[in-house]
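Complex shown without one protein chain; remaining protein chains in place.
Let's look at chain A:
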């Protein structure tokens, strides 16, 4: 133990017990936990002031975090994908769409002349089957070093756990096709594969779909940016300066 007087903890807790407000505080939760059911377009347009939409239920979630079809009161996946693409582009991500069988060609085309691509060890082999450059798998056989990832011309391809349409956000939780956190951080370019079934409407639905909140989780919304100079947004600081998103639709 560090040389802390052992009473700091007890003293702070005792002080708080002596002065805190008594009685529990009820927490209202009448904000939206799913996109409104009636008109998907109101995801794009704010409602007229005072309009009230009854709170729809959460979508039921399958074992892979995928949405089971036919659950009530949600816009079709197609509309959520449109919204996600709109929001990603707005925050300067490059977006491409393809069908489930065109993933290798689409990735190869996006990667173009990139000399080295890094992927998490267990990422699907087919992703890079059409890519002609050098492929390095993390942990196969050894974990990649920071120097490997920081080398010029390295791009990383990962999947994601969930995406949020309303905010253009990708959630990575260290799943098999996402790997360790530094994989999507150190390379200068990050390509993320998003399946249409992974797209959630808003923040509440997306967080509810995470399998285990205690895994390391990273929310990514566009390339790295700063607003520190005159509060104007500039893309590209310490994280990947380029973010490509491949949306796989059925």
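Note that in this section a contact is a pair of C-beta atoms (placed from the backbone, for glycine too) under 8 Å apart; a residue touches a chain by one contact, two chains touch by 3 or more; residues count from 1.
Quick note on the criterion: contacts and distances are computed from a predicted model.
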One chain is missing here; what is its name in UniProt, given the choices "Acyl carrier protein", "Monovalent cation/H+ antiporter subunit D family protein", "Iron-sulfur cluster-binding protein" or "Sugar ABC transporter permease"?
"Iron-sulfur cluster-binding protein"
So one chain is hidden, and I want to know which residue out of A:78, A:100, A:115 or A:143 touches that hidden chain in the complete assembly.
A:143
For chain A, residues in touch with the removed chain:
2-4, 8-9, 11-13, 15-33, 42, 46-47, 51, 53, 87, 91, 143, 146-147, 150, 164, 166-169, 174, 180-182, 185-186, 202-204, 207-208, 213-240
